[in-house]
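I'd like to ask some things about the structure below.
Incomplete set of chains, arranged as in the complex.
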Amino acid sequence: MTQQKGFFYPRSATGSSSLLPSPPWYYAGDLLTVEYRTDPKLIADILPAPLTLAAEDPGAVALIWADWQSCGGSHEEMLDPVRAQYKEAFAVVRCSFEGRTYSRCIYIWVDKDFAMLRGIHQGYPKKFGSVHMTRPHPFAPAPQVAAGGKFGATLAAADRRLAEAVITLKGPSEKNGFVNGHPMAHHRWLPAIDGKGDAHAELIESSGAKFEGGQPFAASVDHFALFDSPTEELSHLKPKEIIGGYYRQIGVVWNGGKSLVPEIK
Amino acid sequence: MTQQKGFFYPRSATGSSSLLPSPPWYYAGDLLTVEYRTDPKLIADILPAPLTLAAEDPGAVALIWADWQSCGGSHEEMLDPVRAQYKEAFAVVRCSFEGRTYSRCIYIWVDKDFAMLRGIHQGYPKKFGSVHMTRPHPFAPAPQVAAGGKFGATLAAADRRLAEAVITLKGPSEKNGFVNGHPMAHHRWLPAIDGKGDAHAELIESSGAKFEGGQPFAASVDHFALFDSPTEELSHLKPKEIIGGYYRQIGVVWNGGKSLVPEIK
């Protein structure tokens, strides 16, 4: 037996087959966001202790599509892009813990294994999905990240469409929405192997360690639909009012977080 | 905030979107196994403390392909089979803990998200792969589970082929190999969110809670190859000697396990 290396599964003497390198992790990608309001009671229903509803605008939800290229410190995945590229769609709400406002991802679908395993580390409730977003490009028929650019985004899982949106960029915006603008507060759970509760239950906080961003654009939301599925609850968060759409290109580094509650009782 | 339900991610007030129902989990499928011997030093290199090499035949490896249908207690996934069917290929070795022999999965590739998340719970080091196995069927050109039946199996990940095998069934066998015949001893790790070691490191044991099996068949191994990949270490376990091939159809129930070492220091 030897000292095992590797950030997460699998570990080995060399660590070279670990699905994840140790953080920091580097990301570049595009975010397409639709923000809307639902009944705050539905948000409260989905916030586990010790989190409570955000003080302001507690029913706000952001559904965000992201098209990423990501890698570890060697950046080698960027040149074997099947290991770097993935897409995701995720729903974010706001919540409160010890008087501070946090963002929280409540549902998320990704399309690669490394993204799913990162989620286990970061407390994102990841499933697999099929995620598509119109990509900006200099030439027609593609849109550009500029006023008038029209982008579509869709999400499916288990062969059922779950969500779709079409937005048209209106012009520069100060922010890329507000729902996903706080540090994330996530639970990290590992159920006990004997089925009796959790072997590990922790509340953690994490943020980007470094951030670069292009000009955010505000957008009209021309079409937005959530569809029912026997395996999902996203559509339960029915839109009562659309807040707005956003589009932004960003580069971000993630380098861990900190425990807020190391052992939730 | 409310009491959250759901066995694992995501959890919600109803638990109905949890990727996994609570165990027991029910499986029916086919196993195609190739057993071989490699240098025991290579196995020792891959066994983390407190595990040690098995006392007998410590260099034995089983590479197993499995084609599963699985579900929770409601069995509803069986009738929406995109949620029930998955394939996997995995490498198993034997090891010793407190004088007892265990099996241990050291590498595994699956093709569905629910299988990957189950792996996090059970301590399987799951990645995504593309797994294919010839399926038995009553009519030509398909083989039957009978002497003379010829089956191929392949594994790829990140668009590279990692392993392939062709076996021909010879006749009934007492066992379906011996490497994967013990309770599994797996580490369950959750790296600390601040990057300093593990927040959770546990050694667990688990076995099938119920088992039905058809007649095992011994097989000649007509072709067996492991291929190098920059992301994998499977091919490092070079075959020095083929032990044999096996094929068996089984039904199994998994219902949790027990902690052998709840907190590995």
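Should a chain be cited, it is by its letter among A and B, assigned in written order, with residues numbered from 1 in that chain.
The criterion applied here is as follows: a contact is a pair of C-beta atoms (placed from the backbone, for glycine too) under 8 Å apart; a residue touches a chain by one contact, two chains touch by 3 or more.
From a predicted model like this one, the values you see are computed outputs, not experimental measurements.
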Copies of the one sequence in the complete structure-file complex, 2 being shown, number 4
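Assume only the chains that are shown with their structure count from here on.
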For the pair chain A and chain B, the C-alpha centroid-to-centroid distance in angstrom is 30
Given the complex, residues on chain A that touch chain B span 1-4, 7-14, 16-17, 19, 22-23, 44-53, 76, 80, 82-83, 106-107, 112-113, 116-117, 119-122, 124-128, 158-159, 187-195, 199-200, 202, 204, 206, 230-234, 255-259, 262
